[in-house]
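Okay, structure first, notes after.
Just one protein chain is left out here, and the rest sit where they should.
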Amino acid sequence: MRGKPLVAVVSAGISKFGRMDAYTGRDLFLEAVDETFNRCPNLDPKMDIDAVFVGMMSEAFEHQGHVAPMLSHSAGLLSAPAIRTEVACASSAAALRLGIFSILSGMYDVVLVGGVEKMTKRTTPEATEFLGMAADFPFEQWTGVTFPGLYALMAMAHMHKYGTSEEQMGLVAVKNHHNGALNPKAHLQREVTLDKVLSSRMIAYPLKLYDCSLISDGASCAIITRPDIARKFTDTPVYIIGSGHGSDALGLFERDDLTSLMATRRAAKEAYEMAGIEPKDVDVAEVHDCFTIAEIMAYEDLGFCKPGEGGRFIEDGTPMLDGELPVNTSGGLKAKGHPVGATGIAQIYEIFLQLTGQADKRQVDGCRIGLAHNVGGSGASCFVHILRGEM
Amino acid sequence: MRGKPLVAVVSAGISKFGRMDAYTGRDLFLEAVDETFNRCPNLDPKMDIDAVFVGMMSEAFEHQGHVAPMLSHSAGLLSAPAIRTEVACASSAAALRLGIFSILSGMYDVVLVGGVEKMTKRTTPEATEFLGMAADFPFEQWTGVTFPGLYALMAMAHMHKYGTSEEQMGLVAVKNHHNGALNPKAHLQREVTLDKVLSSRMIAYPLKLYDCSLISDGASCAIITRPDIARKFTDTPVYIIGSGHGSDALGLFERDDLTSLMATRRAAKEAYEMAGIEPKDVDVAEVHDCFTIAEIMAYEDLGFCKPGEGGRFIEDGTPMLDGELPVNTSGGLKAKGHPVGATGIAQIYEIFLQLTGQADKRQVDGCRIGLAHNVGGSGASCFVHILRGEM
Amino acid sequence: MAEAQPFTIEQWYNFLSEGKLMAVRCRNCGAKYLPPKPVCTNCYSRRLEWISLKPTGRLITYTIIHVAPERFQQFVPYAYGIVEFEDGLRLPGMIRDIDHGEIQIGMELELSFEPAVEDWPKWPRYYFRPVKH
Partner (left out) sequence: MAEAQPFTIEQWYNFLSEGKLMAVRCRNCGAKYLPPKPVCTNCYSRRLEWISLKPTGRLITYTIIHVAPERFQQFVPYAYGIVEFEDGLRLPGMIRDIDHGEIQIGMELELSFEPAVEDWPKWPRYYFRPVKH
C-alpha cells in the first residue's frame, strides 16, 4: 500500500558535532540518547525500548569493535539486545532500515536506532587511512587512492561529460555553510564566500578543502515505533513512508557510469515507489554531501533535476534555504560535520525537526514531505528514506 | 504462535576452513556461496535473491571495511542490496536474525545470509591484537587483557565456585577433535588425547593451547526464504522456529556473575519460548566453544544441565557424538576452526546437514530439533537459533 | 556539554594521572558509575558529581597471561585480575609486584598510578599490587 506509514519517528537527538575533546564515542552516544529521551518524556527507556541498532563505520578510530552492546549498556538499556550495522558512511541509515524491518516483522514495537563516530582524536593521516578502509583494498587502497581522490575521479568524469564547473561545486559549499551557520549543533557555524572555497588548498584536483566534508566527532539517535502506538509517546509523530536501499560494486573502476551513483538511483526508486510520491513532492531534503560533487550527483540521481543538470540546479538557487526545494538545511556533512557512523540518523534528526516545526532559524515553512539520502563510501551503498509530517 | 516456522533454510554452504593461503576473504565467500548454489539448483541467484546480510568481525585483518556490497557484487548479486552486521564473533548469527526479520517484515522473500573472516595471513600477535578489539578498550584492552585471558577469568571463577576441573575442560577439546576428524571441511581433522590437551602450552592459566579455538580462514552462507515458498527451492527445507538475542555489558568487570553468560540465558529464553520447546527437546546442538570453558558454560546457560554441572555433563558423555545430546558434531570452533565472522552461519550449515541427513560420518540418527548458539566476544552478545527438520 | 570536568572516560583518566581513583555519583538517585558516564542511566538525571574511591579492593578472579599482543609482550607471563572496590565498583588490570603463586581470589590489592603515555590515547596506565601494611 503506497504511502502507508512503515514506522513512526517519535523522538530524535544528536550530540554537538565537532571536535569534542573530552568525549569518547560512548559518551557522545549518551549525549544523543539523552536529547532523544528528553524530547520524549512519555517514553520509559528501560521498559519501552525493545532493541537497539547502531551504525558505526570503523573500529580503528577508538580501537573498539563490538560497540553495539557497549553503547546499549552505557545508555542504560541493558535488556535491549543490540546489533551494529556497517556500510561505511551509510552505517546508521542501515541501522534505521533494519530497525524498520524489525518493527514490521512484529518482533519489536519500539526500537532505538543511532550512530556514532569519534574521529578527531586521531591525526589527519590516520583519519585518511581509516576512512580509506571503506574503499576496495586490493586495487584501490593498495594503489594509493583516497576518498577525496575517488570523488575527484567522479567530478572529473562529470565535468568532462556535462561541463560541470568548479564554481558550481563551490556554490554547494557556500549554501551548506550558510545553513550550518544557523545550526547550533553544527561543527562549523560560519559562512564562506565562493572566492574562499575556490582559493582553498587543493586536496584532490578538482576538489579543494572547502569541497570536502569535515572530520568530526558526533552521535545521533532516534526512536521508531509501530505507527499505531506512536501517539502514546508524542503528539507530533513523523512517519517514515518509504525506505530504499541500493548496492553497487565496491571498486569505482568496476562501475559502468562514473557520473552517477546506481546505488542512489536504486534506493530512490524503491523509496519513492513505496511512499507513492515523486521527486517534485519533496519539500525538504538532507543529501549526502561528503564532497560538493556528491551533492550535485545527488540532485540528479534523486530526480530533483535531469542527469547533467545538477550544476545548473544549484546555480538557479532551487536548493537554497529560501529556494523551492531546500537541501541540507542542517548545513549538511559539509558544515554540520560528518562523524560518519552518525550521519544517516543525524539526517533523520534534521528532517524530524523540520517536519515538526522545530528547526528554528533554518525552519522551512509548511514542509510536509522530507527525504534523507545517505551514501556509503564512494557509492557502493545508498539508503533513501522518505518521511511525512502531519502539519 | 509457538513453533511456527519463521523462515525456511533451503540451502547452505561453507568454504574449507583452515589456512587458505591462496584466498582473500571475497574469494572464500564465493566458495561458500558456490556450494550453497550447487546444493539448490532450483534457485536462480540473480532473479530470486532479494538481499544479502553478511557478518564479519574485523576490518583489520584485510584492511577492508564496507565489505557487504563487495561480497555481494563479487558473488554476482549486484542487484541485491547488502548490509554487514558486526557483533564480534556472533556477527553472522546477527546477519541471520536480521535476515529473518527482513523476511517476516514482508520486504523480502529470499535472502542470502553469510559470514567471512580471513585471519591467517596475519601474524599471531596481530591476530591477538585484532581479536582483542572486541573487548572494552578503555579498561580491558588498555590494561593488557586478551581474549583467552577473559575466558580464563571466567574459568577461574567457575572452578572456584563449582569445582570445575582442567580435566573436564580438556574433555571438551577431546570430544570436539574427535568430531572434527570426521569433517572434511574442518581446519584440524585429527583426534587428540586428554593427556595432550592437559600438557599443551599455557595460553592464559588455566587455559592451554588445546583449550582454545583455532585462528582460521573461512566463509559461510545460507539461503532463507518465506516458509510457504520453500518447496519451490528444495524438497527438504529446514525451518527456523526460534530466534533469540541477548546483550550484556561489554566489560567482563561490569557483570555481576562471572560463571554464566546472561546474554546466552536471555537469548535461549527467547528462542525456546518462540519455538515452544524445552532444552530436553534438542536433538543436536552447535555451541560456541571459542574456549573449552565456554562450552561448559553453554551446557548450563542453554539449560542442558543445571548451573555448575557442566563439567559433569561432559564427563558423563551426554554431549558425545554417540551420547544423548551430541554437541558440536562439526568439531566446533575448537577443531572445525573459528573464522569469527563465518562461525554463526557455519553452525547453521552443520545443523542444516544434520537435519537433512547429509552429515555423513558424523550424522546423528533421527535428529529433528537442532540448536545453534553463537557468542560475541567475552559474552556481551549471544544468539540462539532453533531449527526443525522434517524427518 | 561544557563542564570543566565532564563526567567522561577522558576525564576519569585525567584524574588517574593526578593519582586519583574517581567514580561518578548521581545526586538525584544516588547511583554510582565506574566507568563514569555523563548522564545517570538509572534515573536519566544530569545532576552528577565526581567522588573519590579508596584505591584498595578485593580480588574477584584472576589469570596468568602467557600470550599477549605486541605492546604487552615485555610483561609475559603476567597476572591479570578483576578487583572490587567499595560499593561493588570494579576495575580489571594487571597484578604486579607479587609471586604468581601467592595470588588468591579474595586477597586485598591496591591500585598503582602510572604516568600518561605520549601517543594515542594519551592516557595513563594503572595496575594492582599487594597492599603494603
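Think of it as A, B and C in the order they're written, each chain with its own count starting at 1.
Here, contacts are C-beta pairs under 8 Å (C-beta built on N, C-alpha and C of every residue); 3 or more make two chains touch, one makes a residue touch a chain.
Keep in mind that what you see is a predicted model, and the values were worked out from it rather than measured.
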Which displayed chains the hidden chain touches across the whole complex: A, B
Touching the absent chain when the full complex is considered, from A:V197, A:L252 or A:A271: A:L252
Omitted-chain contact residue, chosen from A:R2, A:K46, A:H160 or A:R190: A:H160
Hidden partner chain, touching residue among B:V10, B:A51, B:A75 or B:A268: B:A75
Residues belonging to subunit A that touch the chain removed from view: 124-125, 128-129, 132, 138-140, 142-146, 148-149, 152-157, 160, 201-207, 251-254, 258
Hidden partner interface residues of subunit B, rising order: 15-16, 20-24, 26-27, 30-31, 33-34, 37, 45, 74-77, 121-122
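Operating definition for what follows: only the chains that are shown with their structure count from here on.
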Number of steps on the shortest touching-chain route linking subunit A and subunit C: 1
Most distant chain from subunit A by Cα centroid: C
Centre distance in Å when subunit A and subunit C are each reduced to the mean of their C-alpha atoms: 37
Sites on subunit C at which at least two other chains make contact: 9, 35, 121
For subunit B, residues that touch 2 or more chains besides their own: 138, 254
